[in-house]
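For this view, one protein chain was removed and the others were kept in their places.
Our next item is subunit A:
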Amino acid sequence: MAPRASPPDGGWGWMIVAGCFLVTICTRAVTRCISIFFVEFQAYFGQDYARTAWIHSIVDCATMLCAPLGSFISNHVSCQVGIMLGGLLSSTGLILSSFATSLEHLYLSLGVLTGLGFALCYSPAIAMVGKYFNKRKALAYGIAMSGSGIGTFILAPVVQLLIEQFSWRGALLILGGFVLNLCVCGALMRPIALEEDRKTVPGLLEKDYVPEAQKQDLKRMSLCSPLIKTWSHECLCYCSWKEYDFLLMPGFMVLAVSVLFMAYGCSPLFVYLVPYALSVGVSHHQAAFLMSILGVIDIIGNITFGWLTDRRCLKKHRYFCYLFAVGMDGLCCLFLPVLQNFPLLVPFSFTFGYFDGAYVTLIPVVTADVVGTSSLSSALGVVYFLHAIPYLVSPPVAGWLVDTTGSYTASFLLCGFSMIFSSVLLCFARLAKKMKRTHLKSLSTDTHSKQHIWTNGAIAYSVTGELDQKDAEFLPVDTNSYSNR
């Protein structure tokens, strides 16, 4: 089948969005609903809350840590097989948990096995959406990511009902069956071959420009495409290096560091909002209401911000929209210690929830803008992997700060500054890039006379000047592909 010229932006793409939506429900929403089981586990196994809460941390951590493994499998075998395998693993984990006889048994089956299964599904599904959409990418991502909010909203009472009807064993069994629908999502992820799946400046070069580079790339693609038969050692090394060379890109490194700080800042908030609200005198019902507002506005933020950043006027500035959303979240955190009663905490929930949904939608979009669509799957794997350690470390550190200082101010300030730092880092990186580009532009206009001597160099530079792209980093790496013009 001949590769397509550009992403379809519709058609089967909407089925992919529906599939990714269901994947987000079955992974993120189910992870959040596992905490509903904790009261039952505590009573049944006679353990305290801290030991039971480890299950949630293990699932979250396993899902994020094994995300690169998920991308690896979908790149080398097939997205469909990867997601279906993930569905089978997580379903098995949940079914085994329903026969658990001890809490350690649950750590392994519900924590590790189910988390691993989720990891195999999550990033490949998100990467697939990026391949099918271009003009409406952010909206597609917004709809797909809203699955976690909508899923939590619907699943939480359903899980509660299941536990009341069937006790936690029966509820886990039925939840295992529900999660098996990940296999259906996997079947929907029809592979698509795009012409842009090459390590050159995507779509902006003319067809006859670098035929040699094209041949090189197609050869590379055929070596790296599904190949259980031709599993040669040389190919593996070559493939994995080419697959992961985005890691050395400065743009990606900056994004990675900023993601670390952002994940560090935002995770304790969901854990400590309710205890903080209770400590300032808000009632249990009102505190639960705050969390509900957060969840619902999260969904609205997902979809509206996705739609907004697809508008032509904002599309060029998606990067800045992303860092604006992260910065606003950080700012809200800084104000939180000042908000001491319910009427003040409600607008906080609105703002924080909205911008939280907003930046979650934009993470895959910004990653795709930085690394291009071909490496999106692997890059997303790495980005979600980088979420794991802050998610694991940040809530206990915040808890320790609360215990030692006696108030929540220190931990909230730390979270706020962490997120603002992440946003400022991205801002500086983009400004530095802009300055470097204007510097190069001024250089190329000065060195007219040297054009013949610098055949390779001038082409590299003049291409940099003409094309307004974010892939300036590619060219120093691949200058040998632009041999003839």
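The rule we apply is simple: a residue touches a chain if its C-beta (ideal position, glycine included) is under 8 Å from a C-beta of that chain, and two chains touch if they have at least 3 such contacts; residues count from 1.
Everything below uses one rule, namely that contacts and distances are computed from a predicted model.
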{"item": "Among \"DNA polymerase epsilon subunit 3\", \"Histidine-containing phosphotransfer protein\", \"Embigin\" or \"Transmembrane channel-like protein\", UniProt-listed name of the chain not shown", "value": "\"Embigin\""}
{"item": "Sole contact to the chain not displayed, among A:R51, A:H105, A:R190 or A:K433", "value": "A:R190"}
{"item": "Candidate in contact with the missing chain, chosen from A:G10, A:P157 or A:G177", "value": "A:G177"}
{"item": "Residue of A:K135, A:R169 or A:K315 touching the missing chain in the full complex", "value": "A:R169"}
{"item": "Interface with the unshown chain - residue positions in subunit A", "value": "1-2, 43-44, 46, 84, 164-167, 169-171, 173-174, 176-178, 180-181, 183-184, 186-188, 190"}
